[in-house]
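Left out: one protein chain. Kept in place: all the others.
Right after this comes chain A.
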Amino acid sequence: MVRAILGRALSSLLVVAGSSLLVFVIMYLLPGDPVDSLIDPSSATPEQIASLRHQLGVDRPLYVQLADYFGKLLQGDFGKSLLNSEPVLPKIVEHFPATLALAAASALLSVVAGVLLAVLSAVHRNRWIDVVARIVGLLGISMPTFWSGILLLLIFSVHLGWLPAMGSDGWRTLVLPAATLGLIGAGFIVRMVRNSMLEVVNEHFIVTLRSKGLSERSVMYRHALRNALIPAVTMIGMLVGEMLAGAVVIETVFSRQGIGRIVADAILAKDLPVVQGVIVFSAIVYVLVNLLVDISYSYIDPRVRRAA
């Protein structure tokens, strides 16, 4: 078991290294010179441009830049912002808790609402609750967040005035963004777990359980659900990626603090080191979460545990 986890951890490290490399290459291939965003190329002298390029280190050969980049990453140095020379990592760390709160709240919401709806709809198939679940599933995966977010904003804060429209102080500001983002996750989970439940309910062992005289509640919640969750758990790991990507839009729509907001601003300002830093940071978070999911997987499914 420990060996299996170590193996997974090692491969996670490789994924982080690979994605850092990919980000570096993409940034390098982007059209335009990073210097352009700092000074107006039409008014600057060639000497000024050259000296700025030297300052930024982009005049060095590619492999030197790459080695420098990885060397600094290993020391936790994510580079400096082009705009104000602030170091990138402390800024990310400062704003990450807000994004974490948003991601955690929406993940919690999607798992609780998604699993609950899925089970109810599988147990009461073709009843009204099943219809509701299917609608949530459809809306969740098909509505873009910038649209559903604005819709929720209009209804609950503009018209009804129940919740604040923007800001990131206190739990009340978290409700609408988390609901918007959670709807996507809930949509995916409802569809997935519902299908998986409907499959499990047709397994032979369900007949055995009923023939033992167990109540429907035990059959459904203690046995069927646990089996149905096995494929869903992997998906919950992947949802974290969705949440991080969604945060970029949501934090902008609801004017929240967070790394999504940082990256959105940095993209508009062509502040490449910041963009690069946030992406690498997100990759690390994503890989860590999936590592945890893999470990928890083996606790839910004994077959995985024993095979390891």
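Throughout what follows, a residue touches a chain if its C-beta (ideal position, glycine included) is under 8 Å from a C-beta of that chain, and two chains touch if they have at least 3 such contacts; residues count from 1.
Methods note: contacts and distances are computed from a predicted model.
Student: Since a chain is absent, check the UniProt entry for it and pick the matching name: "Assimilatory nitrate reductase (NADH) beta subunit", "ABC transporter ATP-binding protein", "Cell division topological specificity factor" or "Response regulator receiver domain-containing protein".
Tutor: "ABC transporter ATP-binding protein"
Student: Which residue from A:95, A:223 or A:261 sits in contact with the chain not drawn here?
Tutor: A:223
Student: Looking at the full complex, which residue from A:162, A:205 or A:221 touches the chain that isn't shown here?
Tutor: That would be A:205, which touches the missing chain.
Student: Check each of A:142, A:215 or A:255 against the chain that is not shown and name the one that touches it.
Tutor: A:215
Student: With the missing chain put back, which residues of chain A would touch it? List them for me.
Tutor: 203-205, 207-216, 218, 223, 226-227, 230, 300-303, 306
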